[in-house]
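One protein chain omitted, others in place.
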Amino acid sequence: MGQYLPIVVLTILVILFGVLSFVASGLLAPRRPNTAKEAPYECGIVPSKEPPERFPVSFYVIAMLFIMFDIEIIFIYPYAVDQEFLGTYGLIEMLAFSAVFFVAFVYVVARGALDWGPLQRYKPLHDIASAQVPSTPNPRTTIRRVGHEGRRSEEVTAA
Amino acid sequence: MSESVDQGHETAETLHGFPVTTALGQKVVFVDRASYVQVLKKLADDSFDMCVDLTAVDYLLMPNRAVAAGIAPERFELVVNLLSMTRRERLRVRVQVSESDATMPSLFDLHPGTEAMEREVFDMFGITFEGHPDMTRILMPEDWDGHPLRKDYEVGRIPVQFKGAPA
Amino acid sequence: MGVVQNVLDDGIAGLQHNFVTARLEDLVKWSRSRSSWGVTFGLACCAIEMMGTGAPHYDLARFGMEVFRASPRQADIMIVAGRVSQKMAPVLRQVYDQMMEPKWVISMGVCASSGGMFNNYAIVQGVDQIVPVDVYAPGCPPTPETLIHAIETLHQLIEDGELMRRREANAGGASVHLELPTEAAASVSVALGTK
Partner (left out) sequence: MTVLDDPSFASAGTDEGGQELRSRSELTAKELLREAGAVLRMSESEAAALADVQQDIGEDQSMIINMGPQHPSTHGVLRLMLELQGETVLRCKPIIGYLHTGMEKTAEQLTFMQGGTNVTRMDYLSPLNNELVFSMAVEKLLGIDGDIPERAVWMRMLLSELNRMSSHILFLATNGMDIGAISMMLYGWREREEVLRFFQKVTGLRMNHNFIRPGGLAADLPPGWRDDVLDILEMLPERLDEYDTLMTGQPIWRERLQGVGVITAREAVALGATGPILRSTGVPWDLRRDMPYLRYDEVDFDVVVGSYGDAYDRYAIRLNEVRESMRIVYQILDKMPKGDYRIQDKKVTPPPRARIDESMEALIHHFKIFTEGFKVPEGEVYVAIESPRGEIGCYIASDGSSKPYRMHMRAPSFVNIQSMPHMMRGSLVADAVAVISSVDPVLGEVDR
């Protein structure tokens, strides 16, 4: 019986702390509601119409992926605690377990659910630039091109 | 294009048929309302392709101002600043707008950049632009009445209370 | 009975001020004044000086204003930095209403305090027509030192203000009207941290 006492005390303390802070803030905070406080915050503008409930599916995919990998990590914790007791058998088991998740991950990446990156566009910059301005009026000033670092080669379309 | 017509003692230069004066070294052409868009289109083809600024002036308190010969000064005047990058030259176009029907054709199709400037001129002076995609106020709140930059619109000063303050 | 009902209504401010709650009151007031976060309400030139005050050289973090929260829900002090135009006035009022109690307002710069040099149709001649202002910081723009002086005055105000016996009059936040002392002689004794 003795060895379980610390766990029991700990759970009671945790529950107590959780409930106490929840109730205290509910109790002690001054309550002075007004319409503006209930309204959603829209950068200072009073929202005229309700925001639609429907959201694109890509948010949902991201949420699902997060939950999946979160659960995976939770299972790895007990393995990590008893790692040497489980030995190579445990390691293989853990790797198989992770492989299952990895397959799902590869599938999702292959289907392109994760490439949300900035939409990069390279517009044809036909050389209006050089045709525009004839030779420089002031021989002392030259034109220096910048912004070439890290550009992928095929995008260099300008003169 | 710009021929020098000898008129009396000084040669009155004209551009696309409209009188040109030089104000402090800057060429200014006075265009009338009817052929306003055509002249600007010709100017745009002739390398004045960037419309730098479009604003208006209310000449209520200055009726007899210096205007090129043959132009009847009206109350409002639209001022368009054009820039030619190839010739490194600026040109100012002044158009008289009468108070009775303060409407002008919009430059939006030729110079899309003037969309906001025309909305500001509408907001501040009340000159409407036909063919403008979004003729609403831009600076003042939507329910504001009156056009602030007109000369008959008072400043809205709150009199300061210290002794001897100007009224 | 009475006390419990007061606490339920007004939270901690419902308690009566007595020797038991005195220490608790000091603790709450000290914590509020030492970690008050500003809501980013930068409008015009004063906003650049406000950012300058938050920057490493003048470092507002020394006074607990470590970060400027963008959303009014997590902010205590609204620093109105700049001229308030007629179009911006309802937005200012909306953001002020959406701030949680206790909240304070510093009117930074002469344009916010009294319309400044723009006495015309477009500028609200003084923010105190829209929101209750606690401290007015003069200057156009106030140098970061003036702003820090205003913030320290407000912190001192929070520490000295009553928490428990709040008057029922001001339904809004703890909006105590107070101007910087005009005559230079009576300089405000800003006790930094010492009681």
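As written, the chain order gives the labels A, B and C, with residue 1 at the start of each chain.
To be clear about the criterion, a residue touches a chain if its C-beta (ideal position, glycine included) is under 8 Å from a C-beta of that chain, and two chains touch if they have at least 3 such contacts.
Note that the structure is predicted; figures quoted are calculated from it, not measured.
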Partners of the unshown chain among those that are drawn: A, B, C
Candidate in contact with the missing chain, chosen from C:36, C:85 or C:153: C:85
For chain B, residues in touch with the removed chain: 23-24, 26, 49-53, 55, 57-58, 61-62, 65-66, 79, 81, 85, 88, 90, 92, 109, 111-117, 120, 124, 133, 136-143, 148-149, 155-156
Positions on chain C contacted by the hidden chain, ascending: 40-45, 47-49, 51-52, 55-57, 68, 70, 82-83, 85-91, 93-95, 97, 117-118, 120-123, 129-132, 140-141, 143, 171-172
Sites on chain A contacted by the missing partner chain, in the whole complex: 34-36, 42-46, 48, 51-52, 54-56, 58-59, 116-130, 132-133, 136-138, 140-151, 155-156, 158-159
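Here is the rule we go by: only the chains that are shown with their structure count from here on.
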Chain whose average C-alpha position is farthest from chain B's own: A
Rounded Å distance, chain A centre to chain C centre (Cα mean): 35
Computed distance of Cα centres, chain B from chain A, in Å: 51
Where chain C touches two or more other chains, by residue: none
Contacts with 2+ other chains: residues of chain B: none
Chain A residues touching chain C - in the complex, by the definition given at the top: 27-32, 34, 36-37, 39, 41, 44-46
Of all residues in chain B, those that touch chain C in their complex: 140-141, 144, 148, 153, 155-158, 160
Complex interface listing, chain C residues touching chain B: 86-87, 115, 119-122, 125
